[in-house]
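Complex shown without one protein chain; remaining protein chains in place.
We just call them A and B in the order they show up, numbering each chain from 1.
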Amino acid sequence: MVSISLDNPLVQSYIVYSAILALKLLFVAPLTALSRMRRNVFANPEDAALTRGKVKYDDPVIERVRRAHLNDLENIPAFWVLAALYVTTGPAVAWAQLLFRVYTAGRILHTIVYAVVPLPQPARVLAFGIPFAIKIYIGLQVVLHYITAV
Amino acid sequence: MVSISLDNPLVQSYIVYSAILALKLLFVAPLTALSRMRRNVFANPEDAALTRGKVKYDDPVIERVRRAHLNDLENIPAFWVLAALYVTTGPAVAWAQLLFRVYTAGRILHTIVYAVVPLPQPARVLAFGIPFAIKIYIGLQVVLHYITAV
Partner (left out) sequence: MVSISLDNPLVQSYIVYSAILALKLLFVAPLTALSRMRRNVFANPEDAALTRGKVKYDDPVIERVRRAHLNDLENIPAFWVLAALYVTTGPAVAWAQLLFRVYTAGRILHTIVYAVVPLPQPARVLAFGIPFAIKIYIGLQVVLHYITAV
């Protein structure tokens, strides 16, 4: 049976990269708030009232940050669960750690090229696609490993 | 005490259905990209530039896929956590496996009737409602089992 002890270096890698990804996801909330304050554009009338700002839903800078945020929600929670399940399949430690590292770096770059310093394509396609492919690979490994339990 | 060993068949069922749900959720991302390319409608100017497409936020086909995606985000992560916690309460294995199977089938059907082949109601109400009711039931079982820890 696979050991999922906290002493297992892969378990520790999973924990630290999952926490870094969570902090990265959380970072987009103040980034949105900052964009709103800079442009004085808000989603709620009670927020706009504080600084005599406008209520607007189509500011291009703010909507870009919001799309980056939504893209995180579409991707990072799936990593949290798939990577945890993948650890239980007993993969080669160095290989799995490499996947976790590349995944985390990719998602951090995704936020940068999408919302912080918008870059022309294929910057965002790559920063989205490589972590996405890792997640599909990990997910298929989990399903194949436990396929008899369906 | 309840065994949450990886040898436990309910733990294995949880793992495989959670991974299938994650892959199903991830599948909606390329589905959105495909709809965007077919209709040549994008959310970002740098994407539209690649194929001389339009930037538009109200294309009915694409917005439908995006609503299906958001509905997944409102539902699937809550299943991942509630079902894992439910396994720790030691439910009857066959019963819990049945709930996991019906939940997974329901969410797959939800994507199909919402975004792939839009069907008239009550197709989507049922494909949403049955998994939703399972999640509420599982959540209440968890809260009742650990109520003394509040």
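Assorted remarks:
Here is the rule we go by: a residue touches a chain if its C-beta (ideal position, glycine included) is under 8 Å from a C-beta of that chain, and two chains touch if they have at least 3 such contacts.
All values derive from a computational prediction rather than experimental measurement.
Listed residues A:L23, A:A94 or A:V117: the one in touch with the omitted chain is A:L23.
Residue B:I136 is the one among B:L50, B:V116 or B:I136 that touches the chain missing from this view.
For chain B, the list of residues touching the undisplayed chain reads 1-2, 4, 58, 64, 67, 70, 73-75, 77-78, 81-82, 85, 88, 118-121, 124, 132, 135-136, 139-140, 142-143, 146-150.
Although one chain is not drawn, its touching partners on chain A can still be listed: residues 5-7, 9, 12-13, 15-20, 22-23, 25-26, 28-29, 43-44, 46-47, 49-50, 57, 69-70, 73, 77, 80.
The definition used in the following text is that only the chains that are shown with their structure count from here on.
Chain A and chain B have centres, each the mean of its CA atoms, that are 17 Å apart.
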